[in-house]
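All protein chains but one are shown at their positions in the complex.
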């Protein structure tokens, strides 16, 4: 069988490097180019000797004309603005695009421009992009040419909440998402707060009330509920390499924990990556290096809250893994290929 | 000046060992005995060579008669039931007791027996015990003979909330405390989940809805509010040695962040260990190995929540440090002595 | 194509669990049973929910008769003595055995019994076992029925040293191996020194002069050199999950670093897992979760020492990965299958 030819733009960041590892295990793809503006003309072997299977690749620039030829699909692991500029160039050549940036996630252009603080260069494409939360939008993804791959925090919050809002098992008011992420979520940037000694044995909240993933989460919650939902969202950084653990508080006068677990099981029946966990509580380490999502629910009688926990690996299901899952769906490949 | 003579019961656990380190820096105390039932007759130097200043001490049993003589104060870092039994023996000899267990924290005996699942052996002492949250109960502590030193989670949650409930700046409804603790909070017990490889690169919630510190927190919140408060409380474990980070959600129709910061500053004016933090957000590492409490507040307009963070070292302000702070208050010693 | 049927004995320890993950990615094997004496009759899903692909397996005992039927190969991740007893039972049924314990590694029975302190129950099999250092003994492994899979430390020390002793580029005297291992090397046992808080932010040496891997290393070095070699070996524990980093000191009057690198490149030409690293120095994280070996060499003119570093993942190339590599060789499967 002839392998699909795929390219990775922005292949020197953490999400891009995770993509490379996953694609190497994928039996039906061949990586044909890697781009990196900061490392163009550098051999991968000189940049990162641990990417042993790509030692002889050389990073090219997005300016390189050949990357727009003879390719089936491209992953964009670029800054938001660079993605907005690059996507139409590939689409115009008939190349399918899976964008890991936020460029095409928010359906409202004014909201996007307020949140991301730059003028959207490909606003006309936003309505054609499909939000790549695979388990929710699978049918649309099959037909899509442009995927807006979800953010890591949104993936962990939306997968448990969407079925509950769709089915109206929960009400949309006063939902609180207290999320904790591994360090890789902040990306590869050299600064003092990112140093080992600053993060090791440490933990903190950041972007309280103003994180960019909040409008993305609320857009999708509102869409599922078919009405406005405004959940609170607080991200924190954990001193671990990878993983997101979201603790979600939902007011409920009645004990709906059993109903919630049943609804999830029915909604996600047959899903290869969704794990409904009924015994005790799941742990972040269980999802590291996997595309799995663990979710669990407990009811607190005394305070009348349903408490949901949802766990993913931010680099896999929260980025590169879900991107490959989406590629598999788009091209009619077995959905778990490369993702075990 | 003659030094106070103090003893430490349960000196081979993490809180007991932290007490020893603090007492060594204290210019006005002399440690005169250490007990450990599991290590009785063992030299401290053979048990833990890092306790270099106590190498020549030998752990004795609580059965040892001499420990009840010629001592000014005793710290109990014992299991709850052992504390309940030991406290009257010291009190009867005129020795002041600072109990780090939960034995005397809950004022309702039936609630205590439901939560801790054993019959209270010294129920008559409960009403005489003072809850040792120093900044709140300082005047009572000065006159107390028996201190119920607060739990670590309660300390981190109560210090920011009590002034806000007392002043009615916040309402008592739907308060949510999402707390994250370092590993030392679980104590020194050998089991598979406690192994390095199980906790390293991991994170999880536990005891959702049913943790024993919830009634303790709500007792004190209700007392401050002079009315029933039922806050939700979810503890999690962080892969760090020490520290508690509580993220607290309080519904509020108006932006009260400024008012909250001002109230704290006024309420805690002159307090040596309370740090009201107005710039950005505080980090867990800042409080490690200190008796300090950092607190900060942000208002989320969109979801109408006040979000408070409160940080302590669970072994210091959450246990041994606050115990010594209380001892200082009881004996008229400068409150920061030994605690910098 | 019909898949090979394989069993894993001792599948609840760290090496056994790593085997399960690797075998799941292997396209030509089917795992047909898992044993665990401590968890017999327990469902894997109840023991470790992270082993998502084995949730419906139930651990059986080695007493279970059916495990000796209709199986092509078995991995023994058992205690040494249990392996010595189990191996003949499988071999007698024509089942090939890959033993991850030390039971068949030392060719001298008296030395074995001195080091491991029990009488060898299958001494007659020792001479038939092949030491499974794949790159060195590949031809013998092809024909073997019983593989003594090498220890983790020996794997990291032998792969760089054997070619240098065989070619006499280095002399056999005064070789020092200073090795550092991740925590998983100590296995799954609950005790105080293994607790997160004891190992986190810690590092220490253990078993100086007397570690059981020293005779294994020296047996193979002597065999390569065709003369007695007695290298010094000091193991240390690192506060990381996995990996072994060996720093090896070899006296040499001349600068042989270039010659050493060339010899390795020639000796290991075409080897899929051996990485000769000529630029700067390799890092432990590069080998985590891989079957790769990185090696590098520097000459210190001033002290006349060749300094070699050698890095592996102790659970993969140092245990489960090399075991699967050996299985692949034994059954004529592509050597990298399941191991990328």
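We just call them A, B and C in the order they show up, numbering each chain from 1.
Throughout what follows, contacts are C-beta pairs under 8 Å (C-beta built on N, C-alpha and C of every residue); 3 or more make two chains touch, one makes a residue touch a chain.
All values derive from a computational prediction rather than experimental measurement.
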Omitted-chain contact residue, chosen from B:24, B:138 or B:166: B:24
Of the listed residues C:13, C:160, C:185 or C:243, which contacts the missing chain in the full complex? C:243
Chain B residues that touch the omitted chain in the full complex: 24-25, 46, 49-50, 52-53, 201, 275, 277, 279, 282-283, 285-287, 289-290, 292, 294, 340
Could you please point out the chain C residues that touch the chain left off the display? 174, 176, 178, 180, 198, 201-206, 208-209, 214, 230-232, 234, 236, 238-243, 245, 247, 249, 251, 281-285, 288, 298-303, 305, 307, 309
Touching residues (missing chain, whole complex) on chain A: 14, 183-184, 188, 190-192, 194-201, 239-241
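Here, only the chains that are shown with their structure count from here on.
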Cα centroid separation, chain A vs chain B, in Å, comes to 40
Whole-Å distance, C-alpha centre of chain B to that of chain C, is 47
Where chain C touches two or more other chains simultaneously, the residues are 201
